[in-house]
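With one protein chain held back, the other chains of the complex are shown just where they sit.
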Amino acid sequence: MMREIVLPGSIVGDAKSKLPGKGTFKEGDKIYSSRLGILEEKGKYVNVIPLSGVYDPNVGDTVIGVVQEVFKNAWIVDINAPYPAFLTMEEVPWKMEYGETYKYLRVGDVIVAIIKLIDEARNIEITMKSKPCRKIEDGIIIEIQPSKIPRVIGKNASMLNILKRYTKCWIFVGQNGRIWIKGEDENVNLLIKALRKIEKEAHTFGLTERIIKMLGG
Amino acid sequence: MLIKDGIRIDGRKPDELRPIKIEAGVLYRADGSCYLEWGGNKIMAAVYGPREALPRHIQDPTKALVNARYSMASFSVEERKRPGPDRRSTEISKVTSEALESVIFTELFPRTTIDICIEVLDAEAGTRCAGITAAAVALADAGIPMRDIPVACAAGKVDGVVVLDLTSEEDKEGEADLPVAIAPRTEEILLLQMDGHLTYKEFEEALELAIKGCKQVAKLQRQALLNKYKTFEVK
Partner (left out) sequence: MEIPEVKRVSAIKKDYLARLAKEKKRPDGRSADEYRPIKIERNIIKKAEGSARVKIGNTMVLAGIKLEVGEPYPDSPEEGAMTTSAELPPLASPEFEPGPPTPDAIELARVVDRGIRESKYIPFDKLCIEPGEKVWIVFIDLHVLDYDGNLFDACSLAASAALQNTIIPNERYGLGENKPLPVGSPPVSCTFVKYENFIVVDPCLEEEQIAQARFTVALDKNGDIRAMQKGLRGSFTIDEIKNIIKRAQIHAKKIRKLLGEGNGKENQKS
């Protein structure tokens, strides 16, 4: 079974009775898809949930970033978006003097951060001041297509809970397509396989049942 | 004599396309990709981005740059071509970038580039149309927001007859070549080039034929994108 897949230019609704939501646009009295994705109607809105594409950052998103550059008073962090993010020394949980940034985070270090601000020119600022932000010191990071992240979490975190329960792994999902996992090697391998399956079959029905089966449920 | 009893040298009727095969999402590293065979043409297209435009001074604070690069492999033609861009491929890269940009919602991604790589691996007339057609599929596969999926096809004139989708002999010996790219939903013209000799009436006929060809190819593009998600089977 497959959900209905639409393509750029597909008619997805009538603008007289519906409103164009995410991944759509209006032209004349029709609503069209702008993306390759799955059709979804929510109230008056017609949305297209993309099946591919880069991570599109939003304020409040929790992301996993990799430090790219260290300045005297700030860091540049790759958050898997088209734009790098700025993290200033005021936005970290550690107290430091100007010029001491390198003592806390170096190039290649991995962090959990929250997107604090996005301006019109898409300059992005992130913060590490609130929960669950931290520096990641162990485990591994798996990258999947950012568009598949909602499926990894599932409705009310249902899929995520299944993954946790059956693999006994620590799982932390960044909205930018990066997933931090920790556990026994064997369990981690199984979890990675499950994540790849979710990524590949995100557009199908009955995925939860198949994942449970795969994990030995 | 290129047309005999209404049949062309490769056995096609004047309004018939060469065989076309399209596959979406064939490359591992690219954000979106497409492999296309069109007659004797074999094309690989890849899309990267939107990603930060570098160096920074090329960034446009209002929109994404669309940067297509058309390139021919040195073994794709009869006489080995020296690697690297020449004047012909530079021009094709430019008109291709412009044609594709017109359907992309570039304002959603200021300061970025969307890089489109078109590699002609085997060439047999009509590579620019095949390249645009493949690039458009790769763009959709990469999840780039667009008003439509562009498509391209050429018409021309051979032995006084207006024909669709020229072969290399027809291109060399024929009287005119008219490559056209459109947004199939609205029939907007995104690219149009012509060389040769056509009366106004023949032009009208050729344009109509090219658009008809584009619409046939557009169906194959959409099918290829859907196939990528259909190949998965639940056991």
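The chains carry the letters A and B, assigned in the order they are written, with residues numbered from 1 in each.
Methods note: contacts are C-beta pairs under 8 Å (C-beta built on N, C-alpha and C of every residue); 3 or more make two chains touch, one makes a residue touch a chain.
Just so it is clear, the structure is predicted and the values come from calculations on it, not from any experiment.
Engineer: Among B:K13, B:R80, B:K172 or B:K230, which one touches the chain that has been omitted from the display?
Structural biologist: B:R80
Engineer: Of the residues B:G32, B:G126, B:P150 or B:G213, which one touches the chain left out of the display?
Structural biologist: B:G32
Engineer: I'm checking contacts with the chain that's been left out. Which of A:Q68, A:T88, A:N187 or A:T208 qualifies?
Structural biologist: A:Q68
Engineer: Could you list which residues of chain B touch the chain missing from the display?
Structural biologist: Within chain B, the residues touching the omitted chain are 25, 27-33, 40, 42, 44-46, 48, 51, 69, 71, 73-80, 83-85, 115, 117, 119, 121-124.
Engineer: Identify the residues of chain A touching the omitted chain, counting contacts across the whole complex.
Structural biologist: Residue positions of chain A that touch the missing chain: 52, 66, 68, 78, 80, 106-110, 136-145, 177, 185, 189, 196, 199.
Quick note on the criterion: only the chains that are shown with their structure count from here on.
Engineer: Quick one: in the complex, what on chain B touches chain A?
Structural biologist: 31-32, 49-52, 61, 103, 105, 109-112, 140-149, 183-185, 222, 225-226, 229-230, 232, 234
Engineer: For a test of understanding, state which residues of chain A touch chain B in their complex under the given definition.
Structural biologist: 1-2, 5, 7-9, 23, 25, 27, 32, 34-37, 50-54, 82-84, 120-122, 147, 200-201, 203-204, 206, 210
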